[in-house]
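Only one protein chain is missing from this complex, and each of the others stays in its spot.
Entry: chain A
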Amino acid sequence: MEPSLTSQIKEAQTTLETIQEISRLLNTGLSPEALTVCVRLCEVGVNPEVLSSLVRDFQREVKEYQRPKNARNTGNQN
(Lines give C-alpha, C1' and ligand atoms only; values in the text may rest on other atoms or scores of the structure.)
Protein backbone atom coordinates (compact mmCIF):
# COMPACT_ATOMS: atom_id res chain seq x y z
CA MET A 1 0.00 0.00 0.00
CA GLU A 2 1.16 3.50 -0.80
CA PRO A 3 1.99 5.66 2.18
CA SER A 4 -0.46 8.40 1.10
CA LEU A 5 -3.30 5.93 1.04
CA THR A 6 -2.30 4.56 4.39
CA SER A 7 -2.26 7.98 5.94
CA GLN A 8 -5.58 8.72 4.33
CA ILE A 9 -7.08 5.58 5.81
CA LYS A 10 -5.62 6.53 9.13
CA GLU A 11 -7.13 9.96 8.95
CA ALA A 12 -10.48 8.52 7.95
CA GLN A 13 -10.27 6.23 10.90
CA THR A 14 -9.69 9.09 13.37
CA THR A 15 -12.45 11.10 11.79
CA LEU A 16 -14.83 8.21 12.11
CA GLU A 17 -13.85 7.82 15.73
CA THR A 18 -14.58 11.48 16.30
CA ILE A 19 -17.97 11.10 14.69
CA GLN A 20 -18.73 8.08 16.81
CA GLU A 21 -17.79 10.04 19.89
CA ILE A 22 -20.12 12.85 18.89
CA SER A 23 -22.85 10.31 18.30
CA ARG A 24 -22.31 8.93 21.74
CA LEU A 25 -22.41 12.39 23.27
CA LEU A 26 -25.62 13.15 21.51
CA ASN A 27 -27.06 9.83 22.59
CA THR A 28 -28.18 8.78 19.13
CA GLY A 29 -28.21 5.11 19.93
CA LEU A 30 -26.63 4.13 16.63
CA SER A 31 -24.18 1.29 16.41
CA PRO A 32 -20.79 2.13 14.86
CA GLU A 33 -21.69 0.19 11.73
CA ALA A 34 -25.02 1.91 11.29
CA LEU A 35 -23.38 5.26 11.93
CA THR A 36 -20.76 4.62 9.26
CA VAL A 37 -23.43 3.84 6.74
CA CYS A 38 -25.28 7.00 7.72
CA VAL A 39 -22.12 9.08 7.33
CA ARG A 40 -21.62 7.64 3.88
CA LEU A 41 -25.19 8.30 2.92
CA CYS A 42 -24.81 11.89 4.07
CA GLU A 43 -21.62 12.18 2.05
CA VAL A 44 -23.34 10.89 -1.05
CA GLY A 45 -25.85 13.63 -0.58
CA VAL A 46 -28.93 12.02 0.87
CA ASN A 47 -31.08 14.58 2.55
CA PRO A 48 -30.02 14.45 6.23
CA GLU A 49 -33.45 15.35 7.48
CA VAL A 50 -35.06 12.46 5.65
CA LEU A 51 -32.32 10.14 6.66
CA SER A 52 -32.61 11.09 10.32
CA SER A 53 -36.34 10.62 10.35
CA LEU A 54 -35.91 7.26 8.67
CA VAL A 55 -33.32 6.12 11.18
CA ARG A 56 -35.33 7.33 14.13
CA ASP A 57 -38.43 5.68 12.78
CA PHE A 58 -36.73 2.35 12.34
CA GLN A 59 -35.07 2.51 15.75
CA ARG A 60 -38.44 2.99 17.33
CA GLU A 61 -40.01 0.15 15.38
CA VAL A 62 -37.22 -2.23 16.18
CA LYS A 63 -37.63 -1.33 19.83
CA GLU A 64 -41.36 -1.96 19.67
CA TYR A 65 -40.79 -5.21 17.84
CA GLN A 66 -38.41 -6.41 20.44
CA ARG A 67 -40.40 -5.31 23.47
CA PRO A 68 -43.22 -7.87 23.25
CA LYS A 69 -40.63 -10.57 22.62
CA ASN A 70 -38.76 -9.58 25.75
CA ALA A 71 -41.99 -9.37 27.72
CA ARG A 72 -42.90 -12.85 26.56
CA ASN A 73 -39.49 -14.09 27.55
CA THR A 74 -39.76 -12.65 31.05
CA GLY A 75 -43.26 -14.06 31.36
CA ASN A 76 -42.00 -17.47 30.46
CA GLN A 77 -39.30 -17.20 33.02
CA ASN A 78 -41.84 -16.32 35.62
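We take it that a residue touches a chain if its C-beta (ideal position, glycine included) is under 8 Å from a C-beta of that chain, and two chains touch if they have at least 3 such contacts; residues count from 1.
Simple rule for what comes next: contacts and distances are computed from a predicted model.
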Name the absent chain as its UniProt record does, using one of the following: "Proteasome subunit beta", "Gamma-tubulin complex component", "Striatin N-terminal domain-containing protein" or "Aldehyde dehydrogenase". "Gamma-tubulin complex component"
Could you pull out which residues of chain A are in touch with the chain that's been left out? 8-9, 11-23, 25-29, 31-34, 36-62, 65-66
